[in-house]
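Excluded from the complex is one protein chain; the other protein chains are retained at their positions.
Our next item is chain A:
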Amino acid sequence: MAPPSNRRPGFSRRAQYRRFIGYVIAATGVAVAAVLMLISTLSPGAFSPLRGAARDLTTPLSSGMDTVRGWFGSMTGSIGEHFGAVSENRRLKQQLADSRRLVLQARTLGRENRRLRALLRLRDRNPDTVAVARLVSSSAGSTRRYAVLNAGSRQGVRQGQPVRGPNGLIGRVLETGFNNARILLIIDPESVVPVRRTRDGMPAIIVGRGDGLVEVRAASVANAPFLSGDVFVTSGTGGIYPPNIPVARVVRNASDSSVARVFASPDTADFAMVQQVFMPEAPPAAAGEAIPQAGDGDE
């Protein structure tokens, strides 16, 4: 069926002019939008107040729906758990027996470590938790990997703070609104996390791939071998992420760089902890006074 053609709005001059001006506005708008797109590509934070305000309105909506998803999510999960309960029970018993020995060993090591650190008078920065909130939505239609957190500047969340879940590192805060924050997930192609291998402390960086996995690249050694099952934790280099947060496990043997799977897979992570920046940059003016004060306060 041919649709009614709306090409010519009749013989009214006024209607024809209005239509023409409409096209002029649209063409100008395309040019303006191209400039906006360029600006936001060159400086990604340029429009963050605007987007933050929009998310302030939409985040309550997402978190409201999140409770509903919670019911359904737990329902399907419990049905799945019902089958395979016996085999899982057997497997878990075996795992428990295996790990008992490791736990004993780790306890002794932990005690010894504390004693040695006290001897060295090593001062640790214990990163404080700023806020605990839910990841409520994400950029599901985009090739970038962002998530929206249900806590913002009102809860003390600031730009650049690391975000972790119970299993491992999730990402860091990119921009904040009043009651929400946008998180750059570590699986995003533009995320870089300095890490080290738990086995031997080899430094590496973990870069997002964009397809749900991450890539581990050796930071210093050439031809460094990666073995399937190698675990990487944050190293604290760079000062954003606190050390020793689990990040990813290598899935394939390779040298120089390999593919890894993150521990805190964001589709299962519901709760996220926002922590203080590990080593915040000192403000330049107060830097001279801050150092003796920190020394006095410690005694």
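We take it that a contact is a pair of C-beta atoms (placed from the backbone, for glycine too) under 8 Å apart; a residue touches a chain by one contact, two chains touch by 3 or more; residues count from 1.
The rule we apply is simple: contacts and distances are computed from a predicted model.
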item	value
Record-based protein name (UniProt) of the chain missing from this complex, from "CO/xanthine dehydrogenase Mo-binding subunit", "Rod shape-determining protein MreD", "Sugar ABC transporter permease" or "Anti-sigma factor"	"Rod shape-determining protein MreD"
Residue, one of A:G22, A:G110, A:G156 or A:G229, that touches the chain absent here	A:G22
Contacts of chain A with the absent chain, listed as residue ranges	1-7, 19, 22-23, 25-27, 29-30, 32-41, 44, 46-47, 50-51, 54-55, 58, 61-63, 65-66, 69, 135-147, 182, 185, 187, 189-190, 208-213, 265-267, 269
